[in-house]
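If you scroll down you'll find the structure; I have some questions about it.
Removed from the display is one protein chain of the complex; every other protein chain stays in position.
Letters A, B, C, D and E mark the chains as written, and numbering starts fresh at 1 in each.
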Amino acid sequence: MSEHALRPSPISPTVDFAAEGVQHGFLRLPYSRDDSAWGSVMIPLTVVKNGEGPTALLTGGNHGDEYEGPIALFDLARTLKAQDVTGRVIIVPAMNYPAFLAGTRTSPIDKGNMNRSFPGAPDGSVTQKIADYFQRTLLPLADIVLDYHSGGRTLDFLPFCAAHVLPDEMQEAKAFELVRAFGAPWSMKMLEIDAVGMYDTAAEDMGKIFITTELGGGGTATAKSAAIARRGVANVLKAAGILKGALETAQTTWLDMPDGNCFSFAEDGGLIEPVFDLGDDVKSGDVVARIYPIGRTGAQPLEVKAKMDGILTARHFPGLVKSGDCVSVLAAVVV
Amino acid sequence: MSEHALRPSPISPTVDFAAEGVQHGFLRLPYSRDDSAWGSVMIPLTVVKNGEGPTALLTGGNHGDEYEGPIALFDLARTLKAQDVTGRVIIVPAMNYPAFLAGTRTSPIDKGNMNRSFPGAPDGSVTQKIADYFQRTLLPLADIVLDYHSGGRTLDFLPFCAAHVLPDEMQEAKAFELVRAFGAPWSMKMLEIDAVGMYDTAAEDMGKIFITTELGGGGTATAKSAAIARRGVANVLKAAGILKGALETAQTTWLDMPDGNCFSFAEDGGLIEPVFDLGDDVKSGDVVARIYPIGRTGAQPLEVKAKMDGILTARHFPGLVKSGDCVSVLAAVVV
Amino acid sequence: MSEHALRPSPISPTVDFAAEGVQHGFLRLPYSRDDSAWGSVMIPLTVVKNGEGPTALLTGGNHGDEYEGPIALFDLARTLKAQDVTGRVIIVPAMNYPAFLAGTRTSPIDKGNMNRSFPGAPDGSVTQKIADYFQRTLLPLADIVLDYHSGGRTLDFLPFCAAHVLPDEMQEAKAFELVRAFGAPWSMKMLEIDAVGMYDTAAEDMGKIFITTELGGGGTATAKSAAIARRGVANVLKAAGILKGALETAQTTWLDMPDGNCFSFAEDGGLIEPVFDLGDDVKSGDVVARIYPIGRTGAQPLEVKAKMDGILTARHFPGLVKSGDCVSVLAAVVV
Amino acid sequence: MSEHALRPSPISPTVDFAAEGVQHGFLRLPYSRDDSAWGSVMIPLTVVKNGEGPTALLTGGNHGDEYEGPIALFDLARTLKAQDVTGRVIIVPAMNYPAFLAGTRTSPIDKGNMNRSFPGAPDGSVTQKIADYFQRTLLPLADIVLDYHSGGRTLDFLPFCAAHVLPDEMQEAKAFELVRAFGAPWSMKMLEIDAVGMYDTAAEDMGKIFITTELGGGGTATAKSAAIARRGVANVLKAAGILKGALETAQTTWLDMPDGNCFSFAEDGGLIEPVFDLGDDVKSGDVVARIYPIGRTGAQPLEVKAKMDGILTARHFPGLVKSGDCVSVLAAVVV
Amino acid sequence: MSEHALRPSPISPTVDFAAEGVQHGFLRLPYSRDDSAWGSVMIPLTVVKNGEGPTALLTGGNHGDEYEGPIALFDLARTLKAQDVTGRVIIVPAMNYPAFLAGTRTSPIDKGNMNRSFPGAPDGSVTQKIADYFQRTLLPLADIVLDYHSGGRTLDFLPFCAAHVLPDEMQEAKAFELVRAFGAPWSMKMLEIDAVGMYDTAAEDMGKIFITTELGGGGTATAKSAAIARRGVANVLKAAGILKGALETAQTTWLDMPDGNCFSFAEDGGLIEPVFDLGDDVKSGDVVARIYPIGRTGAQPLEVKAKMDGILTARHFPGLVKSGDCVSVLAAVVV
Partner (left out) sequence: MSEHALRPSPISPTVDFAAEGVQHGFLRLPYSRDDSAWGSVMIPLTVVKNGEGPTALLTGGNHGDEYEGPIALFDLARTLKAQDVTGRVIIVPAMNYPAFLAGTRTSPIDKGNMNRSFPGAPDGSVTQKIADYFQRTLLPLADIVLDYHSGGRTLDFLPFCAAHVLPDEMQEAKAFELVRAFGAPWSMKMLEIDAVGMYDTAAEDMGKIFITTELGGGGTATAKSAAIARRGVANVLKAAGILKGALETAQTTWLDMPDGNCFSFAEDGGLIEPVFDLGDDVKSGDVVARIYPIGRTGAQPLEVKAKMDGILTARHFPGLVKSGDCVSVLAAVVV
């Protein structure tokens, strides 16, 4: 169906995206339910505009249990002054706001995974309505898009900033320039196999310069990972000419996930013993984790092995693992 | 009521604690419920006995979301050979087994916090029945007791081994000797203010040599923390003369939690930004964390401040914090 | 897709809509689920037919927590005699029957809001199947349609009967004639902005004379509001020529909701203190409610203000309010 | 067991009850649980002290779904100035704070009904720990005690202030003097049959002057009922000499609940139709409500009848009723 | 504590146990809760009295998912005429009424297992209050007590009637006489090892003649098992002289459960394949069931073996089994 045939979004902003200055407000999404017949989801956002210049759309909480982005963006929203900006900054610190309030990856309302919900639908579920609003209202306003991710409660990542390999070389080059500017300790070149429903793709398909991150995980943030997130967004806005000043440069190591062999999955559930930590060098064939059966003592653990050489880039986080869970992700250092 | 008046424990072991050799079995605790009229909780345990010598009682999973202990003990249970032992080792890798299966601090059956359930009761809740069995059957068999803890899903700790300041100087000295043998990177001298219901106290009141640990947290283990746990138990068994061989020594820093000023609590809920990481030096008056209101952008965060100088020893783990949560724990280095 | 292409409804009635006399029966909707592999939802209905004449379709429980309609209609269903009727009366006291049984606005089965589920679907969720049966079977049988509403558990309303401003002036005039006949203390002229999925619109689009009500709320009924509901349906059936006898007239005040300024929404959650009661005169700028933060004492409440002059026509009901909830609705008296 | 043998309360206040001036703070109750290992319940309170004089202890939220008390007390806490007070006012707007946060009668933590939990226990459930703190710390500080109630989500009451018939005539007389001062539209003389576990009794047994209220219900407050609550507490503090100024007098009607015949209970569940509203005169034998079976149309409703003459003083609130629910309470006017 | 010190039961019956004739009524147990502040549990009962004679107390639904007793007793309650009775029959078809309504073994209110709740407590949980009422009010009225059981949702039994081996030979002999009169296909002599909290023991300790049954299971009844239950109670009342007429005799086989070897428990969870059916002859060492691991295909099932020769008398019912579940019970035929 053509987008023009879609009914209008039910979401109404309490801010004026064209107005100058700092506005703190909400995206109000009507949500009728048992505990509030005429209730709404109120998604906080801040718009800072000053004269002409590019628009940056900054988002955290695409998954509700990832915290570096919301920390950097709630902080930026309250401290950014109009006079420091050239152009416009739109800050949505918690994109899937119901999920963020619940501290869960997906929305407690509809189990919607925001990053698999694009392009969304104005008459769909709450998550789809939010996606549709980004698709049809916010993304078209943007020139550059920074979407923060981390591993969430069930995964842990080396801190990296990333962009996708894209068919448009110019668009790709600009994105990797911003990745470099972000200045995370690690940087990743991603080839998306299955991009169905992703915010990334929605933005890239409109020709926006899109970058993303994975900055830790486990459902927490550290002083270190929060600092990476805050420095990163400032660097990106400077690189885009929206903020003034020199980048706070930092060294980064470039990584690459070449193919499906980078993933190892559990074929049994149990108690997981990690054998390597994030950043460790792993060789193909190494045992990356042991899974102990927990029904009795004395049984042999299942060994999960690496299928390539690489750096341990992500790992299963909780102490118990279920059959089918991703146990480890390896990446190759780009030299 | 005198203990002698208590009815017998409903728990029946499938092992013989007096038998020589390696036995893998269960503590079977009848538990009638809607989904199993004549069901039981089956708590795995291993007993390894060889000749005369002291008995070590080794426990993990006192809280069900703490993993270094279970990893070290499931592994020890399957690898320990009778001929390596002088005396007896009783291994219960997951003491609050229903909590361990659920991955939660307390038991999903009765919300029982095992470490506040002693001395337990044979006709109480499931958690109380398990506590009673330790109180009246397992602890009396033991000479030394090692009970593993970590921070669980909601706290994170510097890795340390610890014992209590005790009225009996000899007992205390022996315990600290084992703490030193354990060989964690940090070691703690604990003065327990409120010992009501603790396993520690139950053991110490019987004159047992009792040590415990905090080895990380967040509801996960790392390769590093699991290695500390495994090396620690081997060292302790060697120091007790139950295993042969030299201790794998490691340097430790001694810490002390002098008074209630070591704790800072949240007086508001929200998104927490940690300002220090575990092991960092903090000065009295420093902001240790900021708590952002999450209902809107643009609001000032609440600052949580340190009330003493010290090392950041424990911290709130999840990315969201609730009013009343412990935000940080500082400890003083003992010089 | 054309309606003719739809598969038949899975619902089978146990009554014959063409038969003379009084029939009490069910709409049986097969619903296979974990607790009943071959179960059904049994929606009670009564059909009273006598000779030739118009058909009135009377419904309550469109939302499951609104009670004046079900009270009036369960009572009418058991007392209406065939000989008193000229034409036909179809009574469904609890349209969204699973929601009515649960006492909730939406269906506990699929969270379906009946009044946003039209035209429904024969192979959709349970709520959509019910909507489809009304769309394709019951509405086509009707000449006039009365659908009872109240505020439900989370809103409270002044008691009014209402109809919509319609493009067909004749249809609109007939509807307002019935509103007048209903004889509620207040009467409302509604301009529907967003009619997607409404039963009202489904009926009106077929050219039916459709009226509705809001008769109170809070998830209860009073002796007074129940009496308004009972008298109203008798008056409407008399005005339509289906029942004989004179209308029990009562005075009514006509209201109008001119635009979006009639609504005030909460931008913070907390304890709500209403400053006006239903029926009170409010001036633009008046504080209609205060919202106290509940995390601590001593903080300033948020003031919610009126954006127009008017009568307080609806208000948030529960003692606690959530960000995004509708706090108050004002209406202008039509003079 | 003698009270002196009880262990100390685990609750620590963040205020100093002996200090002069206005203090806003918390009762911090440690509460270790799955989602916060070292968490606490933070019960807000305000203490206002100025020189010598009596102490009033003011509480709302004894049941968590009753709102007039919390509204009056959150408001009083933020507006009361030290210089206006002679003596001391201790304000706890939400006594069963976890229940208040959840909007439920009882605590979501332990299902504790605060008003059946006295004298409480320092090592009991969360609700029992709060009761114990009132029993052993707060009540002993007080001279007069005002505890606000309303009907909550499932009952609705005529607004009245009340005190108990007591063995100590002086104590009783002082209490009824405060009831009169409170100035609710109705006033009640209560003879408590079953006082087990009540806060009222705990206070009265210590010789405190105790009054209580029922000011509405349904889980909401109105502008009218909130005003009664606010005026009442001001009047009471003036009558006690803690505040200066004249009482805002209002006329009151005195009621009496003579015996068990004042209650009518449902012996079937279904849809309830109230036949009388609060304040109506009812004669013995009158049908006070009808209960319609909701499984089918056409069935006779069960009639619930009055067993005495009286004023309808309380009624079942929700639109559905369950077998065993109290349907109505009648009271006799004292002439 | 002495029983005389207990406070009175909160339960009030709506029948008069001393009145002649047939009375259908309730035991009303006040139960204040979130969804009904002044609600009650209404336990249906029937009392039929005619002149002088013994009193039989007949109970079903001690566990809420066992149906032969409730079927026989709801039927007896509606059909028993006063003139057919000599003495008194007290019928409580669903003793743990909240459990019966929920179709669960234990009460959904407090997880109370009625048959482990005696002697109960008047200020305990709902289940304990019911037990206390039986303990202090109903059992003292009775001469003979018949308490129906079946296997419930998780066990299945051969249909038998049973009594306990008792210290008082006369009491025991009278009980076995009633077992014989009941006339189930199988009859059981039970030696209770752990009688703590049982209704059986409560009755026997008062010197009552107590018999019980196990008449099937799986959470259902069959035409056959319901007929056994109905014939059994008629026979027992005739044998007791309360009803007139000849017993409908049937042949029975006497069984005996000699010791703990009759039970086999699962030490692994999985998919259970029964190898024998109820009533089959099993030899010691036979595989009675296989438990397939369900995480993968190709793995060996665990074999559960018989530890004695006997008849398969009870078995685990659901298709999945959990570690610790009772898999089979064997009994020896008494020859």
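Assume a residue touches a chain if its C-beta (ideal position, glycine included) is under 8 Å from a C-beta of that chain, and two chains touch if they have at least 3 such contacts.
Being a predicted model, the structure only gives us computed values, none of them experimental.
Looking at the complete complex, one finds that the omitted chain is in touch with A, C, D, E.
Residue E:I91 is the one among E:I91, E:M114, E:A162 or E:A175 that touches the chain missing from this view.
Looking at A:S12, A:Q171, A:N261 or A:S323, the residue that reaches the missing chain in the full complex is A:S323.
The hidden chain makes contact, of the residues E:D35, E:D75 or E:D143, with E:D75. When you scan E:T86, E:T220 or E:T253 for touch with the missing chain, the hit is E:T220. Interface residues of chain A with the unshown chain, by the touch rule above, are 63, 65, 104-106, 111, 113, 116, 151-155, 194, 196, 263, 265, 267, 318, 322-326. In the full complex, chain D makes contact with the omitted chain through residues 267-269, 295-296, 323.
Remark: the residues of chain E touching the chain excluded from display are 22, 24, 26, 42, 44-46, 65-67, 70-71, 74-75, 77-78, 91, 93-94, 100-101, 103, 156, 218-224, 226, 271-277, 280, 292, 294-301, 317-320.
Note that only the chains that are shown with their structure count from here on.
A turn of 120° superposes the CA atoms of chain B on those of chain E, with the angle given to the nearest 5. Counting every residue number used by either copy at the chain B-chain C contact, over half are found in both chains.
When each chain is reduced to the mean of its CA atoms, the one lying nearest the mean of all protein CA atoms is D. Looking across B-C, B-D or C-D, the interface that copies A-E in more than half of its residue contact pairs is found at B-C.
Centre to centre, using the average C-alpha position, chain A and chain B are separated by 35 Å. A separation of 43 Å divides the Cα centre of chain A from that of chain C.
For chain A, residues touching at least two other chains, in rising order: 26, 42, 295-296. Every pair of chains meeting the contact definition is listed here: A-B, A-C, A-E, B-C, B-D, B-E, C-D, D-E.
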